[in-house]
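A single protein chain has been removed from this complex, and every other one stays in its place.
Labels run A and B following the written order; every chain starts at residue 1.
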Amino acid sequence: MSGQFIAFFVLALLTIGGAVFMISFHRVVHMVVALAFTFLSIAGLYILLEAEFVAMTQILVYSGAISVLMLFGIMLTRHDASEVQEKKSPVKWLIRIGVSVFFIIVFLGIQSVQWSDKPADFTAKDNVKEIGVQMFTNYVIPFEMVSVLLLVALVGAIILAKKEAEEE
Amino acid sequence: MSVPINSYLLVALILFCIGLYGALTKRNAVVVLLSIELMLNAVNLNLVAFAKYGLFPHISGQIFSLFTITVAAAEAAVGLAILISLYRNRNTVQVDEMDLMKR
Partner (left out) sequence: MEMIANAWLVPLFPLLAFVLLVAFGRQLKEAAAYVGILATGASFVVALLIFFERFAEDAKDYIYNNFHWLTFAGKEITMGFEVNQLNAMMLVIVTLVSMLVHIYSRGYMHGDERFPVFYQYLALFTFSMLGVVLSPNILQLYIFWELVGVCSFLLVGFYFYKPEAKAAAKKAFIVTRIGDVGLFIGLALIFWWVGSFNYNDIFNKIEAGAVEEWKLTLIGILIFVGAVGKSGQFPLHTWLPDAMEGPTPVSALIHAATMVAAGVYLVARMYDLYLASPVAAETVAYIGGFTAIFAASIGLTQRDIKRVLAYSTVSQLGYMMLALGAASAAGYVAGTFHLMTHAFFKALLFLAAGSVIHAVHTQDIFEMGGLWKKMRITGLVFLIGCLAIAGIPPFAGFWSKEEILVATLSSGHIDLFVVALIAASFTAFYMFRLFFLTFSGQARGGAEAHESPGVMTVPMLVLAVLAVVAGFINTPWKPVLGEWLTDGFTMFHAGGHSAEHAAPVWVTLLAVGVSLVGIWLAWSMYGKGTIPQGEGGPLYRLSFHKYYVDEIYDAVFVKPLRAIGKGMYAFDVWVVDGLVRLVVAFTKGVGSTGARMQNGQVQTYGAIAFIGLVLLIAGLTIAGGYAEQWRTIFLQS
């Protein structure tokens, strides 16, 4: 039982636990907090997978920016502190069954694939450097497109969320 | 003996299913957005796992996941902007009450 296993086990537990709590809490703010835990645990899993840069990005963007963004959204739109109610029962059960079946099928699919025995070897390499090399040679155009995308999203969000000009 | 890839994929699957359930069931629009973020995270985990242990392991998996994170962030921002503007119009964030498509 190596340390990797233990680490994986704990992190996986935290991840899944955070997600389950997110679903089962009643107040939205608690939900966001649970989700932040999940994000952090996923970052840990990334580190286990020797993807440090992705892990840091995850922490910065997800548990940093997006969680705070969601909190802003909640605070601005909550018109009462009431709980989140759920849909009526019959459809919920149908969805539960659907999701379970989906899970079982994909699980079986996962188990039946013959995965390769030789994983990639990232230990000797510098993760950031590798990513940088690939990003600016093979994937430079998507990189530039993503920056345009972010600009567009920024402008769009501002316009959408702005108050109407006449309304004062 | 390292952690087999199946485990990572399983965790991702569980996260995905939970996120799906939340997206289809919850009434508060913010919670729906949260669930969508969860689903995207599950996908990211898959990608990074395949980058290391998949059939053709390559760093492209991590690069792909970076892009996914970016797009997810942009989508969250725009989604919340829409939500706020809707809230201003209808004074509610319950998804059930946004049903103009029916009539």
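Please note the rule applied: a residue touches a chain if its C-beta (ideal position, glycine included) is under 8 Å from a C-beta of that chain, and two chains touch if they have at least 3 such contacts.
All figures in this text were calculated on a predicted structure; none of them were measured in a lab.
From the options A:Ala7, A:Ile47 or A:Ile95, the residue with contact to the chain not on display is A:Ile95. When you scan B:Val43, B:Val71 or B:Val95 for touch with the missing chain, the hit is B:Val95. Taking the complete complex into account, residues 87, 91, 94-95, 98-99, 101-102, 105, 108-109, 111-112 of subunit A touch the chain not shown. Where subunit B meets the missing chain, the touching residues are 20, 23-25, 32, 95-96, 98-103.
Here, only the chains that are shown with their structure count from here on.
For the pair subunit A and subunit B, the distance between C-alpha centroids works out to 6 Å. Subunit B meets subunit A in the complex at residues 1-11, 13-15, 17-22, 24-31, 33-34, 37-38, 41, 44-45, 48-49, 51-55, 57-60, 62-63, 65-67, 69-78, 80-85, 87-88, 91-93, 96. Those residues of subunit A whose C-beta lies close enough to touch subunit B in the complex are 2, 4-5, 8, 12, 15-16, 19-20, 22-23, 28, 31-32, 35, 38-39, 42, 45-46, 48-51, 53-54, 57-58, 61-62, 65-66, 69-70, 72-74, 76-79, 84-87, 92, 95-96, 99, 102-103, 106-107, 110-111, 115-116, 118-120, 122, 127, 130-131, 134-135, 138-139, 142, 146, 149-150, 152-154, 156-158, 160-161, 163.
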